[in-house]
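Accompanying notes for the structure given below.
Complex shown without one protein chain; remaining protein chains in place.
Our next item is subunit A:
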Amino acid sequence: MIAEPDGPEDRLRRFATIWSRAVFPVTATSLTRPEFEQRLVPLARRLSEALRARTFEPEEGRAVGAALVAEHCTDPEALSRSLDCVDAYLVLYCGGEGGYAEDQRVRAARLQHAMAAGYAAALRDRTLTEQEAISAAALAAQGAVAQALHATEARFRAVFEGAAIGIGIADLDGNILQVNGALLRMFGGGSEQSLRGHKVQNWTHTEDAPHVWRLYQELVDGKREHYHVEKAFNRPDGTVLWTNLTVSLLRDADGEPQYQLALMEDTTERRLLNLRLRYEATHDALTGLPNRTLFFERLEKALAAGDGQRFGLCYLDLDGFKAINDSLGHAAGDRLLVEIADRLQACVTAPGEMVARLGGDEFVALITGPDTQKAVDELAERVLGALATPVRIEGRELLVRGSIGIVEGPAGERGAAEVLRSADITMYRAKAAGGNRYEIADAEADARAITRHSLTMALPMALDRGEFFIEYQPLVHLGDGSVRGAEALVRWLHPQHGVLGPDRFIPLAEDTGLIVPLGRWVLEQSVRQAREWREKERAGDYTGPLRVNVNLSPCQLTHPRLVQDTVDILERAGVEPGALCLEVTESALIGADDEVLKPLRRLAEMGVDIALDDFGTGYSNLANLRRLPVSILKLDRSFTRGMQHFPADPVDQKIVEGIVSLAHSLDLAVTVEGVETGHQAEQLRVMGCDTAQGWYYARPGPPDRLHELALVDAS
């Protein structure tokens, strides 16, 4: 519509312009003022038409008032300004001609009333609607959050209830608020009520480490965020629950401490297992005594004790246990050890005392305290006293003696290994002095002594380095005085201790298993030596020994390769089996079953001679001799000892005569050891002994000396 200048349309627009200029500053619309003015034009037109209509409709004012609200004129100032505009300009710009003027003023006033009412009603509606909308939105949002929260809570509750570890929540006063099923089960079942209302502080246990409750206090005081301890609890049924316990402090949004959260893992089983493993690792399975490990722990502790503290140590080794073990069997030996262990245990009853088994027939007793000098001697007396009563095993009364080495001194001076070495050396002094006694350690003796320990350690290297050598002692035919053979005796040329006899290291080699390679080496060397002798003999003008005697230890006897190794060695050297005699101790064969005898029988069948060594020292069953594959008895030197002097002991004489007669009736040759005088030799010859060996003829020596001996003898 094109507005004619100052025509009705133009005037209407000018009214709208004035109106918009008045109201625009107080609106919140994002329209520009000209755009806003365009929105007012239809409203102005409605007012204008109402002003001039034939029938006056004041309701038009209501509609215009409501429309203002719709145009976001929600500030009441917009209404005020609009009414001002209508009041001042509506009739002026939109009124009719002439006499209507007064009537139009009345109409304008009524339109204003209606506009105000319409505006108020629309604003009220809009306000209520928007309030409703925002409340609904807030509710919806809260509902969504609550739902999500509920889902989260449900999830957390499932975690809480389903967790395999125990979870408990308590307030900072220690009141238990909530616990989960796993925790209840750890405490032996029962309802949550049984724990709820409890106080955390009541969960003390006698095994609580001192720091457990200090950490607790720090946590509830807010000085610590969490702690982790191993803690025991008393279950209602009186048993103990061990746990790995982690306690954390829970703070609220403002960082104020609120709750304590405990997570506990049941470690009872694991702990028991550990204890059992620990027990097994520290105790001897046979006797139940503490073992070497535990003994060393205690000894180290005793040696680390403070000023004024002393320790006393008795190192006990049974005398002759090996013989018992060998003759009665391991089962009997074990029972004996158990009995001895019980007796020793009864000797140490005071706190700070202990008895332990180090292995084999070696035991130690340890005492600690400020005054052990006298106490350790008394202890040694008690131990020897405890051994004095014979032990009954399998219907036999066995008298077991022991040798004790005592070390006593102040704590803090020596290490455990040194102390034990000293005790070991001292024990050997007691043993060397005849046994059934104790000796007290002294530094000088220690320094001189060669410990079994160091020898044991040096043994394997010694074989590799060729520190062993063999001496031969001739076996002389008593009938014609000719040298019939020689016994091979192994020696160790120890770099520090010089030449050591077999009694010093063979038992150690047996303990460590080195006896097998060492024995094989001795056999090889001896067989090679026998071949040399035979080659010399073939070369003529040789009157030395042709046969060689080699000792077999019990260990070698049971070694599965004994027969094969022996055959290999003989074949490699090209020596016939008849040139070899293997000496086996009586104690190793008595009580031996067929399984043990089988390899010996095979060797005997091949032509190897088997000699029964040290005959007469074991618990021999003479009737048993028949079933042994032996061809020679070697009488122990103890029988010949009584014949060294004139007149000879008639009892010894009778015994030897008896044995010789028995042996010959079984077709066994008899060799006597330890012949030291011509008189002895003569007597033994008369008694019918076949062969003799001893210093009277020759000490053990290098193989070439035997030839000389034979020459001397022949002369």
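Definition applied: a residue touches a chain if its C-beta (ideal position, glycine included) is under 8 Å from a C-beta of that chain, and two chains touch if they have at least 3 such contacts; residues count from 1.
FYI, contacts and distances are computed from a predicted model.
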Among "ABC transporter permease", "Extracellular solute-binding protein", "SAM-dependent methyltransferase" or "Oxidoreductase", the UniProt name of the subunit that does not appear here: "SAM-dependent methyltransferase"
Which of A:134, A:433 or A:686 contacts the chain that the document leaves out: A:134
Of A:14, A:45 or A:126, the one touching the omitted chain in the full complex: A:126
Sole contact to the chain not displayed, among A:28, A:457 or A:686: A:28
Touch criterion as defined above, residue of A:148, A:250, A:417 or A:499 at the omitted chain: A:148
Missing-chain contacts mapped onto subunit A: 25, 27-35, 72, 74-75, 126-127, 129-131, 133-134, 136-138, 140-142, 144-149
